[in-house]
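With one protein chain removed, the remaining protein chains of the complex are shown where they sit.
Should a chain be cited, it is by its letter among A and B, assigned in written order, with residues numbered from 1 in that chain.
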Amino acid sequence: MTFVTVTTGREIEGSFCGSFFERIQSVMKRGMIFQHLLTGIFTLICIITINFLLIRFMPGDPVMHIIGEDEYLRLETLNPKVLEEVRAEYGLDKPILSQYITYLKKTVQFDFGNSYRTKTPVLETVLFRMRWTLLLAVPSILLSALIGGSLGATAGYYSGKKLDTVLSPVLMVLSSIPTNCLAILCLLIFAFRLKWFPLGGITSGGLSGIAKGLDIVWHMLLPMTVMVLFRSASDYMLMKSTVEGIRKEEYITVAQGKGISDRKIVFHHVIKNALCPFITSLCMQFGNILAGSMMVEIVFSWKGMGTLIYDSVNTKDFPMLQTCFLFIGICIIVFNFLADVLNIVIDPRLRKEKINE
Amino acid sequence: MNRQVKAGMTILAVILFVAVFAPVLSPHDPYELGIPYQIPSSEHILGTNDVGQDILSELFYGARVSLTIGIVSALVVTVIGTTLGILAGYYGGKVDRIISQLTNVAMALPSLPLTIVLVAFMEANLRNLIIAICITSWTSTVRIVRSRVMQIRELPFVKLETTMGASSVYIMIRHILPNLGEIVFVRAVMEVANAMLTEASLSFLGLGVLGQKSWGSILHYAFYRNGIINGYYWWYLPPIFCISFSVLGFMLLGYYGKKDIKKKHKKNRKEKISYA
Partner (left out) sequence: MKKKLMALLLAVSMVASLPTAALASTESTETEMAEKTAEKHVELLKIGTTRAADAFNIMTEEGSYGKMNYNSFCAAPYIQRGQDGVLEPFIMTDWEIADDQTSLVATFATDQGITWHDGEPFTIDDVIFSLEYMINVKQSSYITGMTTVEKIDDKTVKINFDGPKAFGVLNSMAKFTYIYPKHIWEGIEDYKAYTGEDAMIGCGPYKVTDIDQDAQVVTYEKVADTYLGREIMVDKVQVRSYDSHDSLVMALKNGEIDAMYDYSNSLDSSMQPSITGVEGLDAGMSTNTGNFQLVFGFNVAPTNDLEFRKAVSKALDYELLAATIGGADGEIAGTGIVSSAVQGFNPDLPKNAQDVEAAKAILDEAGYADTNGDGLREMPDGSEMDVLVTPQYNSTRSALYARIAEILIQNLADVGVKASLDEESVRNSDYCTEFRKSGQYELYIGYTSPGVATFDSAFMYMTPNPANPWGTCNITEFNEKYDALVSSGSQEEYNAILQELQVMAADNVIGIGLCWDKAYFPYRTDKIGGWINFTGFGAINAETWYSLYTK
């Protein structure tokens, strides 16, 4: 019963939209964007809450992580009062709800507290590390999009031709190797045995100005190459299959309408249509940028967000973890929103379907 | 069936064969202790590890646990993802909004870091490892299934059935689910590959299963007992190869199988529409 009413409701809505579509198109677009914005904000609140719960329900006494295990064990027997003081100092003795409210308040004020381990403000460390992750990841995403995208488009357009038959299997094999394994093999061969690249880290130290910049680039090359290899492979696969799909359909329609002669237009048309899912995927990659290079960072001792998260798990530095997760969440939400907006604004199919109605 | 799918099937058949007949194929008991760090010989074709266990036998037995991790994770992810996707796509409205919101939240969680946190803090066993691998990976299946169901729902024959008063459950199982075959299959196969890659990452970080022999755990010991820096390639290369080889098998199946099914699927859809 309910089902039937729902359907009828939808039908009315559909016809309504159809008849007034042209006039209210821009209003609707704005409405959709606004809706996506609301979703984003709600998601953010959920993420903050999950962050809080995740850390609060971790096994073990947080006080132990704050003051260190040895000290904790010693104080537990010798001077348990100190432990209670620490508990009160960090607000851990209050009921969970009031802890949550305090946490929300502080988050809104951008006060993320101090690291349990180094006692320095968490925000400082996270921003410092984020810089390095972005330095490594942004160029590698863009470069891969360029390489993978253009190769994929060509291979998809000339599906079954030389480029496709050679490149596709190679890239597929490449993407089936675990990232960390390939990274380690590259490190062993190119840095340790051949000594072409440094063994890891960001810079050699003791440099400044242009020399330091060049040194950083030199340190970046190997990890970036590994990342570009992986990302290009997936960009290639995506672009290839989209172009292949569109081309088959478009080719037929265009061929029927105009004759096959105008290849340029076909190519242009196909690429334009294929760009949409590709941009969505790029947005996803940018959304995941902060945690996306984790394994490569760990292998190459790149002091970015990935290594920070990993170290924080090992040392149970919960404020640090919370803040990392928050920033990653924000990043993903923002880029998801961006992807949605871009899709609404530029997706030709979305428009076409509506007009056809 | 195209060439690539055949290749994928062959790879998977080989691995499945090894997994099933591991006890017969293995020259030694993989748990039997012996002289550590032996280099490859006729007795131990791939040498022995740091407690003297035969590496080749470990690899054969490892196929079992690694495949289990991959396939069980993929099953869990697919079942959850498909169910939520169908519900959201079919009912729309409130149900859709709740599920979509849930998906949005899960997507905003960093998958690998979250998995690492969960594995590090949950009780260490195979079940929890699988849970940690699954916890954020169901989202893409939901999204894809949902949008597909929305398309199917609008097909004339489905609409006809609804107006004729067929129950939602009947429609979902009888008409929608069979039409999702292609997507669900591709997602599931890709999820196996993903889960196996995640296990490799976790093992590298020291968070894989320790008690059982999986390719990840062989790698784990090769990493952490310094097989790599000492240049014992017969220890660390085979598990990497095994993981990559089976991931490749699943990828070939998922990537090229999609097209295969699409062709068949189109025919099916036409038949159904004419029937409707």
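Keep this in mind: contacts are C-beta pairs under 8 Å (C-beta built on N, C-alpha and C of every residue); 3 or more make two chains touch, one makes a residue touch a chain.
The structure displayed is predicted, hence computed values, not measured ones.
Partners of the chain left out, restricted to shown chains and counted across the full complex, are A, B.
Only one residue in the set A:35, A:165 or A:314 touches the chain that does not appear here, and it is A:314.
Only one of A:49, A:99, A:150 or A:301 touches the chain withheld from this view, namely A:301. When the whole complex is considered, the residue among A:139, A:169 or A:200 that touches the unshown chain is A:200.
Although one chain is not drawn, the whole complex shows that of B:21, B:170 or B:224 it is B:224 that touches it. Remark: the residues of chain A touching the chain excluded from display are 59-61, 64, 69-71, 73-74, 77-79, 82, 114, 117-120, 128, 132, 191-192, 195, 199-206, 216, 298, 301, 303, 307, 311, 314, 316.
Although one chain is not shown, part of chain B still touches it, namely residues 31-33, 35-36, 39-41, 50-52, 119-121, 123-125, 206-207, 210-211, 220-221, 223-226, 228-231.
Rule of thumb we're sticking to: only the chains that are shown with their structure count from here on.
In this assembly, the C-alpha centroid of chain A lies 21 Å from the C-alpha centroid of chain B. Contact residues of chain B toward chain A in the complex are 91-93, 100-101, 104-105, 107-114, 116-117, 120-121, 159, 162-163, 165, 168, 193, 197, 200-201, 204-205, 219, 228, 240, 243-245, 247-248, 251-252, 255. Across the complex, chain B is touched by residues 3-4, 6-7, 10, 39, 42-44, 46-47, 50, 54, 58-59, 172-173, 175-181, 184-185, 188, 237, 241, 288, 290-291, 294-295, 298, 306, 309-310, 313-314, 321, 324-325, 328-329, 332-333, 336 of chain A.
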